[in-house]
Every structure is written in C-alpha cells, then in structure tokens.
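Accompanying notes for the structure given below.
The other protein chains are all here in position, but one chain of the complex has been omitted.
Chains: A and B, in written order; residue numbering restarts at 1 for each.
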Amino acid sequence: MGKTRVARTGNEAMAEAIRQINPDVVAAYPITPATEVMQIFATYVADGLVDTELVPTESEHSAMSAAIGAQVAGARTMTATSSQGLALMYEMLYIAAGLRLPLIMAEVNRALSAPINIHCDHGDTMGGRDAGWIQIFSENSQEAYDNLIQAVRIAEHSDVLLPIMVTTDGFIISHAMEDIDIYSDGEVRDFIGTYKPLQPALDYKKPITVGSIDFVDYYFEHRRALAQAMSNAKNAILEVGREFGSKFGQEYGFYEAYKLDDAEVAMVCLGSTAGTGKDAVDNLRKRGIKAGLLKVRVFRPFPAEELAARLKDVPQICVLDRSDALAATGGPLYAELLAAMFEDRADHTVINRIYGLGGRDIKVGEIEELLSSQVSAAAGGKSIDRIGYLGVRE
Amino acid sequence: MGELIEIRWHGRGGQGAKTAALLLADAALGEGKHIQAFPEYGPERMGAPVQAFNRISEEPIRLHCQVTNPSIVVVLDPTLVGSVNVVAGLPEDGIILINTAETPAAVRERLSIKGLKVFTVDASGIAKEKIGRDVPNTPMMGALIKVTNLLDFTKMLEDNKKKLTKKFRNKPEVIAGNLEAIETAYREVKSE
Partner (left out) sequence: MKENINSWKDLPIGGIVDEPGTAMAYKTGDWRTLRPIHNSEKCINCLACWIYCPDSAIILKDGKVESIDLEHCKGCGICAHECPPKVKAIEMVDEADFR
C-alpha cells in the first residue's frame, strides 16, 4: 500500500481528497475559510487532473441547487462551504436529503453572524443537524482527508443514500499545515468504486418524476423512510470505517476513546479540541488525576447507545460544546449526550413518538391508546419502545 | 530533540512570516519529524505586524491551540523590536533570533533583555546581496538551524535545493542565490 507523508493544511487535504475522488460535478461558491478548498480544486480542473465539471455559482443556495440537479441527473457530486454559506444552503439541504441524494460536502466550521466572525465554532454545522445529512467531524487534516474518502462510500451505501457533510475546524485545521499520510490515487479510487445512481433522471428509458408533491397521504411515510436511512447509516459508517482500516491502516468508528477505561473524569467533544484535550489528559494523569477523553466523530446519526455504553462507568463527565443551542439548556452535544446517558437511569419512563408529519391527523383515540398502553406496559412490567412513530403506515 | 519545540515568527504583512513557517515545517518533515505550521489569522494588511507559528516533534502532534510559550522566537523585521513584545512567553533559557545588523549585545542593551539567548544576523543585507531582494526568511532559516540545531543543516540545504530547482527551473541564478544566502546566514549568525 502506497502511503506518502506530506505537509498539508486541512483545506489542502480536503482538496486532495476531492481530486482523488474525481467527482463528476462540483458546484460551489467561495466563503472563508472554505474558499481554498475550491480554489485549489479549480486548479486541478484547469490542469486537467480531474474529469469534473466545475460549476461556479452566484450563491451557496445556487451551489446546492446545482449540486442537487447534477446528482438527480446521475452525477457523483460534491461541494464545499462554511458558516453563512451553509446557512444560505439551508432550504436546499432538506431537499437533498428528502430526495435521498448521496451528495458530499466538505464543510469548514465557522461561527455564524452576528457579529461577523471568520473563526471556528460548530454553530454552522449544528444548524444543519436536523436536515437529514450525515455529519462527521474531523480532529485534524488527516481525519478530514480520511473522512472525505469514507464519506463517498457511506453516502452511496445502498441502505443509506443520504447526503453527507465532513467537517473540519476553520483556521485551526483548515489553514494549519500538518504532516499527513495520503494514499495513492489508484487505491482511493478502488476504495470508493464507481457511482451507480439508483434512478438517474437522465435515463430516458426509465422516466421518473423527482420532487413531486406529497400531501397528508404519503409525506409521513416518505419521512419515515428517510429516518430509517439515517438509522441504517450507523451500520454503514462502521462497515466503511472497518474496511478503510484494513485497507489504509486507520480504522474509524463513531467515536475515539482516549484513556477512558479507568477514567474518573472524562471530557467529551467534537473536532480539533480532541487533540488538545489528549495532551491535557496526559498532563492531568501526570498530576494524579485519572482523566480520559471521548471524541465524538459522528454527530448524525447520533450514536446515542454506543456513547452511553462507553461512558457508563465514568462518574464525572464534562461535555465541551463549541456551539450554543440558545435553548437555555446548554449546547447540542450536551443535550443529546445527556438524553442518551439518562435513558436507563431516570426514575421516569420517558418515551417518544413522532407523529403528524406533513399534516397527518392525530386523533383522540390514538392518544388514549398510546397513553393507556404505556400505563399497562408499566403495570405489567413490560418494556415499551422508547422511540417510535405514531400514525405512520408501517 | 525529544520534546515538542514551539516557534513563533514575527514579521510584517507581506514579508513572508507564514512562508517561513511553512518552509521550516516542510524541511522538518523532510527529516521525518511531525510538524505544524500556521499563521495567526486576522485582517491581513500589508505592513501590519503578523505572527506565524511552528510545532516540531518526534511524536505526532495533537495540540490545536495557539502557541503562547514558544522556546524560540524569530524576528524577521528589526523595526518590530520595541513596538511588539517579541519576547512574550519565552522561558528564561529561550532563544530569540533577530534579523538586524546590530550585535546581540547591542540589542540586549537597547531592549534591556534579561536572560534568554540572543542571536542576530543581517538576513536582509545577505538577501539583498545574494538574492537581490529583501527577502529575509530564506537566510533566517540557515541562521535558525545554526543556533537551534533543530535540523540537519546539510540535509536541509539539499532539500531546499530540490524544491528550488523544481520551482525555478529556468532561473538557475535564483537557486544559487537562495542557497548561498542560507549558507552565509548559517556562517554569519552572531551570538553573545
């Protein structure tokens, strides 16, 4: 296996991965600190190193729209953005997911305005967390590169077919040069394989309608299928991470645990701070404090059970959030991890039913039935699904 | 050199502090070390004081925070001394290398520096003579290696030659000028 150690910034590493992936179409609009990804990639296009059709658009909304169009037509499509750019794509993010398009995005984490700020936080990515995109965070340039390559396989996995964003921390990683190992073009291409679109719109022998209207009759069912795809992504992420490990040496999962086994206190975080945190953990251990760290790599789908299980025996946990949910309840990672960890511990049984999507009616009888079944399950000592759907045609 | 080495570069916008950090990182990578090179980001204005940073280690580098306590500081522009606190965060035995025609003793005297190892080299003068332009970052690399033993000088020179040859295929005089500038600075850097 041919590995080459090179010096690359996060942006250069992502551009390198996109060159090796050699997508059919790339549509993008520049924004700091992600601009360089496309700037570098554009030179690859100009130099004929890739076969990509590069579509420079007039806004990020257009970039995502063009990317969706290309992917619908049957092209393997990528884009890159950051912060306000991702925010401007917001409307189209949901469409890419709803249409089940395995689009791939290199996202450079940057704070949202106001006030204007070009530096790193995760607020931009968190804004897209409920849009139906898989979200993978990277600690450093190496992971940004590795994650982008794996992203192709995860997104295009036949059980998944969802768009994916691989994020890296603005400036801290995007503009910092580090030594990373890159793999040969041939090996990367073998690993990602060729894209076989499920139903390309340009196949005139099998005409299809894309983006049609769904009223109360089918919307909920389509969203239920979308939720299932996100759930399926968990297996795909592990499968692809393992295969990546056997091929390139570094295996990837939902998280990385660092000195966690005997930890009395553990920090949990996303992105580049995990690296700094590992040094802090080592220093603390020298001082006699048994510290550990859990780096969450995959935020969507949220690996709730796995994280809760891994942290089960750690008495003190500190969640570091590089974004504020402005919900008066702390940051998003904290809220979700807390929910995951207390599922089994709480004195209460709290269940969740998703209902009424797309206007699906909810009837008085259904509510009665739901609550009474919960009560009788509790009385009979029977278990009841914690998460489920109410009113969807199973 | 088992420990993690942190370096801070001081320059002015447009002077190549970031480039110098990248060059050093690249050279260190050439010797199999783990590296980081990153600038301090802000609005970029020509002439404004800027900083860039390096981390070099035998071990993989995980830190992703700012460098606040470097053991080595390199000052690319002598006019910064006095207006920017170039010794900030340096330990007692830290190294400061300044691009100036003055002697280390004169600089120490003028800035009333206590402790530290002070080195000077007239990198601008050398660059003007050998390269024909005031590009101090290349000769500063030579001086830095002399005073810190960070890298193997001969290997670094070879590595630089290869890269310059690639970049300036049609301008052999640029290659020779750059290499001579590095060597001259390596020889001429002054200690106390």
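Here are some notes:
Assume a contact is a pair of C-beta atoms (placed from the backbone, for glycine too) under 8 Å apart; a residue touches a chain by one contact, two chains touch by 3 or more.
Here the structure is a predicted model, which means the values were calculated and not measured.
In terms of the touch definition stated at the top, the absent chain reaches A within the entire complex.
Screening A:210, A:289, A:362 or A:378 against the full complex identifies A:210 as the residue touching the chain left out.
Checked against the full complex, the one of A:43, A:113 or A:199 touching the unshown chain is A:199. Residues touching the missing chain, restricted to chain A, are 98-101, 161, 198-199, 206-212, 214, 218, 220-222, 224-225, 228, 392-394 (touch as defined at the top).
Quick note on the criterion: only the chains that are shown with their structure count from here on.
Chain A and chain B have CA centres that are 40 Å apart. Across the interface of their complex, chain B is touched by residues 5-7, 118-119, 139-140, 169, 171-173, 175-179, 272-273, 275-276, 278-279 of chain A.
Taken in their complex, chain B has these residues touching chain A: 21-22, 25-26, 29, 33-39, 41, 61-65.
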